[in-house]
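Okay, handing you the structure first.
Omission of a single protein chain aside, the complex is shown with its protein chains in their original locations.
Now for chain A:
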Amino acid sequence: MGFDIKRFQGDVDEELICPICSGVLEDPLQAPACEHAFCRACITEWISRQPTCPVDRQAVTASQLRPVPRILRNLLSRLCTSCDNAPHGCNAVLKLDSLASHLVDCEYNPKRLMPCEAGCGLVIPKDELAEHNCVRELRVLIASQQGKLTDYQQELTEQRLIINEHKRELALLKEFMRAMRVSNPAMRALADQMEREEVVRWASSLARARVTRWGGMISTPDDVLQVMMIKRSLSESGCPSHIIDDLMENCHERRWPPGLSSLETRQNNRRLYEKYVCKRVPGKQAVLVLQCDNTHVDEHMMVEPGLVMIFAHGIE
């Protein structure tokens, strides 16, 4: 439907008027033979009722309608019109072809989105701002998010169930493999690989640690007090069961590699410490130096499957 003729400055030529709506042509199309022009919306509506030209009743179908010539479009785009939001106070006078872009950010548009300045932070159409109630709107928001949260929680519970199911299955499979690996060398290789991958996965789940004071290292820790505490922490962090005992053994200098095995060698190799990639033992003043993380370190500084170093202090 066309633009109200009263919106335009000065006279509008009769040729630019839609014979159906009597407004100024909007997005015009013309009939093929007689070339009578109409607004797209108007002629589409008319042809849906009667497939003729509304002016001279020549037969016309919707697919025969054509865009109007450039000259007509240019004449239209040069017309000066007031803004749609003139009733709301906009005084802008625009060329018809720049009306659309003006409307997008006309500040008098009653539907323009505005942030609420009362503090709720919501963005609302300008004309709803007066009626806007932060508390009410936020309550609605909370209610909808509560609903979503409930949905997610339910989903989470279901997923947990499924995961537990999988874990059980996995444990069974491992058991099965352990039984198989004794007799079957291929299975042994496979199982070894799986164990290595498990260690890598676990290692990458741990946070990096930084040792600020290597001098705080305890080379002969107390079994009960210190080692048991570390073991529990490692177990909780998901340490694969096949390496945990070895790792615990490796808390003590008697199991450390040649480069670390005595106070003297440690003094000599101190500068190599910085090369270690250390992982945090959660909640403890201790670090893990796993072999899989430290393939770059000299052989005499590393043992399988890794070292545990307990400190008096100085772990970040």
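The working rule: a residue touches a chain if its C-beta (ideal position, glycine included) is under 8 Å from a C-beta of that chain, and two chains touch if they have at least 3 such contacts; residues count from 1.
Operating definition for what follows: contacts and distances are computed from a predicted model.
A.B. asks: Going by UniProt, what is the name of the one chain that was not included in the view, given "RRP15-like protein", "E2 ubiquitin-conjugating enzyme", "V-type proton ATPase subunit" or "Metaxin-2"?
C.D. replies: "E2 ubiquitin-conjugating enzyme"
A.B. asks: For a quick check of understanding: of A:28, A:54 or A:306, which residue touches the chain that isn't displayed?
C.D. replies: A:54
A.B. asks: Hey, which of A:45, A:84 or A:137 is the one touching the hidden chain?
C.D. replies: A:45
A.B. asks: Which positions on chain A touch the chain that was left off?
C.D. replies: Counting only chain A, the missing chain is touched by 1, 4-5, 19-23, 36, 42, 45-46, 49, 52-57.
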